[in-house]
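Single-structure report; data block below.
Here the complex is missing a single protein chain, while all its other protein chains stay put.
== chain A ==
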Amino acid sequence: MSTHTKQTLVMIRANLSSLPRRLAISVSMALSVALVVCVLAGFLAMAKGFETALTGAGSKMVAVVLGGGTNQEAGSDIPAAVIRTLDAMSGDIGVFRDSVGNLVSSREIVVPVDMRQAADGTARTLALRGMDAAGPSIREGITLSAGRFFTPGAREIVVGDRLASEFGLHVGDTVRLGAVDWTVSGHFSARGSTFESEIWADLDAVRSAFDRQGQVQSLRLRLADPASLKLLQDKLATITATPLVALSEADLYAAQSGRTASLIRLFGWPIALLMAIGATAGALNTMMSSVSDRTVEIATVRALGFSRLSAFLGTWVEAIIIASAGAILGLIASWLAFNGWQASTVGANNARMAFQLAVTTDVMLTAGLLGVAVGMLAGAISAIAATRLPLTAALRAKG
């Protein structure tokens, strides 16, 4: 071991073993770092959870066709003539066909509806999706967890598991959506993805209940394989009646989640950084008092010949250790508090969408590093003060 290392180690040891003399102020420094870490972890976990919910919803095997020059379901419109043209296309268009050669597709519309919550009676806007009978089976990972799917033409709905539990909807219940009553025919699971925040019903039943006769917003098709999306896009380009886009369901949701997640992060970072500045000021105060508390000790070892560097590192490492302790505390707290916590936000189609906060490794790493950075910054400033102690004045004082 070099003499520098030995000097530094003994300085760190001396600093840390004198910590009990400054217990209260050191604990408050750790706690303020923990708070900063918690806040940032909370926002990042929210953004992460949102992404996870939407990414899980999209499949690369499902193509979504949108019309009218938009990339979102809301505002999209596909004329009936286009669908007939598409149905009439023979040969390989990259899409899965049934045994008699018909396209496996689902025409869909989404209508926002208000529903009262079981717990507090407040109304929330949800997405009611009208679809063809093939709708559930085209999607991936959809399983029936209670009852049965809706009957074509009937005023029946199936609801996602998450909604069912939130709103206390049992199979056989009657719910008023729009101007008419609907019967809950079943519950479905979508492996926790955003689909579980939707209500599904027969396309024609939704059209007639909400006066949307003939409307189709999106067309879902089962792809032969993920690469055949390109072929479908080429075939769609030959239809010139209206601009059409085809994208994979995965891309559709990724684009949406990307926007919202960046918004959450854009909101979270400035708050966390502002708090980090406050925490840095607090940490600076703590570390300055640590330096003044150790003035005589630092001056003594410096008089013995210890280097300035060791005085710097001793103080700096102490600050980093306190901040790291705070960061770890903050991470444990945010993991316990946020991980898996339910949240909801306005998702696709202007409807509420539920998701779970996800405190992942990179969320923890980012938030933890911010906390440690607070200690590094405040520690460095105080450590410079420690190297500049006037030795003669310090040695005058009674040790």
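The definition used in the following text is that a contact is a pair of C-beta atoms (placed from the backbone, for glycine too) under 8 Å apart; a residue touches a chain by one contact, two chains touch by 3 or more; residues count from 1.
In this text, contacts and distances are computed from a predicted model.
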Which of "Acetyl-CoA acetyltransferase", "Carbon monoxide dehydrogenase", "ABC transport system ATP-binding protein" or "FeS assembly protein SufD" matches, in UniProt, the chain that is not displayed: "ABC transport system ATP-binding protein"
Contact residue for the chain not shown (choose from A:A24, A:V100, A:A179 or A:L304): A:L304
Positions on chain A contacted by the hidden chain, ascending: 3, 6-7, 10, 13-14, 17-18, 296-297, 300-308, 391-392, 395-396, 398-399
